[in-house]
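The other protein chains are all here in position, but one chain of the complex has been omitted.
Labels run A and B following the written order; every chain starts at residue 1.
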Amino acid sequence: MRYSMLLAVSLLSASTAAYAETVIGVSGALTGPAASSYAPAVEGLRLYVEQMNKAGGDSREKVKLLIQDDQGEASKAATNAKRLLQEGAKIIVSASLSSTYAPIIAEAKRSDIPVLFAGSVCPKEVFPPAEKLLFCTTAFTAEYDSRAAVDFIKEIKGTNTKVGLGAMAIPVSRGGIDFAEEYAKKLGMNVVEKQIIPPNASDYMPFATKIKSTEPNVVYSWAPWINQIRTFEALRKLDWQSEFITWGHLEAENEMRRVRDRNLFIIGANTLFYEDLPIHKEIVSAATAAGSAFNPNQMAEGWIAGMTVEEVLRVVGRDASSEKILSTMQNLKVDVKGLRGGPIEFTPDNHFRKTQYYRIFRWDVSQSKIVTVKNWFKYDITATAR
Amino acid sequence: MFKRISLRFRGPSLFLFVAALIFPYVASQFQIDVATQVLLSSLGAIGLMLLTGYAGQISLGHAGLIAAGAFSVAILTKEFSSPPWLCLIGATFTGAMLGLLFGLPSLRLRGLYLAVSTLAMHFIVVYLGGEYETKRGFSTGILVDPPSFAGSVIQSAKQWYYVLLGIAIGVFILARNLARGPTGRAWRIVRTNETVAEALGVRVDRSKLLAFVISSAITSFAGGLFAYYRGFVSIEAFSIYLSIQYVAMVIVGGMGSLLGAVLGAAFVTVFPYLIEALVMKMSFLGDQAGTLFAINYSAFGILMIMFLIFEPKGILGVLNRFSKKVTSP
Partner (left out) sequence: MQWQLCVNILALTALYALVCCGYVLIYRVSRVLNMAHGELMLLGAYGLFATTSQVTNNPLLAITVAALLSILIGVVTYHILMRKLTGSDVLAAVLTTIAIGILIRGLVVLIWTAQPQHPGEMLGLNNPTLPVFGVARISLYTAILIGLTALVYISLFIFLRYGSWGIRLRAAGQNPLLASQRGINLHAVFAFAWAISTFTASMAGMIVAIDTALDSTMVMIGLKAFPAALVGGLDSLLGALIGSFTIALIEVLLIQHVDPLLSDVVPFLVLIVMLFIRPWGLFGTREKLDRV
């Protein structure tokens, strides 16, 4: 045990090198069961920072990104936060499960350091009235997503329709779907089924059977991707062919290509890489050059986080102290160059964004490609989605 | 009590004790945190050692027991505003009850039914915990205020370190007395050969059940402390892998030795950081942060297998061999 202490001490002293740089700490679910949803985001951030440092040369401060794996576990996240703060992190970026939030927030509060949630679900404290230290650039936020999806259902199916809902038995998914139920009913829809599926389920047929047995005209699911896609595929196996609307997680674009179903609708806040915008080309070339293990089209969240960090540091200028960084973040506008429908905008009251933009995609069988079904539509962010 | 420690170990024990006392003053926050985690894990490891190392039973339920203890504290705090001492007693009691409930059906049998029974206990506890969280609106977890003992609030890393050091030493002494007494001796006979034990007049099933109840009580007590230390309880923190980590502590430490339990706890807790340091040094292999967990698991598995096959006496066995080589002419 003493040996490890020596090792740790030597590690720490070796890392506090002597050149001017701003330390940004990241605690992410790089490995562990949830990793596929978060690791690519962290990788995107890493590549962005690398690129940013190279481009800046000696004319500005560099960013030192310290990345720690928390495997989606609260205990590890707590230790990571302590460590990162000890190494002088001026911002902590979180890309992990919501169960890791409380310890990270607690540590950050103790040191008065801001926390940026990038890629992980936005805690309610970033919505108005926002907590001073908490910020979020993540695309999804269950309740507004559900509202947008249900509004879309109203467009394609009308309000006189039978709606089935699917969630995973984790708090954020349940919360989102509970809201969807409430909102759909308010619009006059008939919610025939709300299936909450245990996280470790292996065989989705019984759950899909239950949903199908209530004969919905359309099904909406908001949950981790694997739950969404398995529910969908099981419904299809049961020969239920109607519209299935679901959230566009990182995996969505590739999976749409794999599944090639014309009635699988993906609702998302990020543009998809098939549109091949300049920003997409940039991400792809950075990823390819670095020989990254992850698919570039899953890195948007990390890139957006990187852009946000860069903008913060650009505004702050030289000698980025944690107070300056925090006050800059209270009023920030970041142009994400087409990755989203609009900019990231923080105000003292709103640390999510002023407006949330959504788009809906599906696979077009005749053209054999992904198409946009409904172009950007938006919601102004107030305290809750109600 | 100092006299109880055999002559050979007196010097090192005193040194270790003093080192443990001054440690927080020379170490960084992070290191104190790791050390505190080690102390907390030791409690559960001691509990499991009594069950597995002495009484010879496998339990996969440690995560469930820790969860039960943590949730007892959370529920008693949130619903009944109970003071910490009462909450911890509640946690210990919950553990004992779970031990009774899940030990009773399986320990009547020879063989490894307890393993299966504790697996069931894990899933049932996880389900109940999840339902409580959802139904009572604590969807992202239950926040627990730091406890106050004897007037002052225990919050800083140093305070926790000393509190847990004291508790760990206390539990260790209690467990040692238990293990050295008639109960412990009965356990060891039962572990070696249940038929012979019965012939010698030992009430085999009662003995095993007692082991499981005591072990569970200690573990849930540790779970309660865990709730206060983290300040936060959420069911996702308690996976099967946590149970397996405790089993690893017992294996690595060396069966049938309480000191082994503590060493095992230290090793297993620090091991991931060691691996991380090692992998970082070899950073020419590329960005390894992503595969760290896989490397951890693999190294862990290999380590456990090697100890089980080659050195069932664990780290203590290895140390013993070393000291024999060093001290014998």
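Quick notes on this one:
To be clear about the criterion, a residue touches a chain if its C-beta (ideal position, glycine included) is under 8 Å from a C-beta of that chain, and two chains touch if they have at least 3 such contacts.
What you are looking at is a predicted structure, and each value in this text was computed from that prediction instead of being measured.
Checked against the full complex, the one of A:Ala106, A:Ile156, A:Val192 or A:Met205 touching the unshown chain is A:Met205. Of B:Ala20, B:Leu143 or B:Ile240, it is B:Ile240 that touches the chain left out of the display.
Checked against the hidden chain, the listed residues B:Ile124, B:Leu143 or B:Val318 yield one contact partner: B:Ile124.
Only one of B:Ser106, B:Ser234 or B:Thr269 touches the chain withheld from this view, namely B:Ser106.
The residue from B:Leu40, B:Val204, B:Ile235 or B:Val262 that touches the chain not shown here is B:Val204.
Residues of chain A that touch the chain left out of the display are 31, 33, 35-36, 169, 195-198, 200-207, 209-210, 213, 226, 230, 233, 236-239, 258, 293. Residues of chain B in touch with the missing chain: 52, 56-58, 60, 102, 104-113, 115-117, 119-121, 123-124, 126-127, 131, 198, 204-206, 209, 240-241, 244, 247-248, 251, 291, 293-302, 304-305, 308-309, 312.
The definition used in the following text is that only the chains that are shown with their structure count from here on.
If each chain is reduced to the centroid of its CA atoms, chain A and chain B end up 36 Å from each other. Residues 1, 4-5, 7-9, 11-12, 30-32, 35, 39, 43, 46, 67-69, 71-75, 78-79, 82-83, 86, 97-99, 101-103, 106, 123, 169, 171-172, 174-175, 293 of chain A are the ones touching chain B in the complex. Against chain A, in their complex, chain B makes its touches with residues 27-31, 33-34, 37-38, 130, 133-134, 139-141, 143, 230-232, 234, 236-237, 266-267, 270, 273-274, 277, 280, 287, 289-294.
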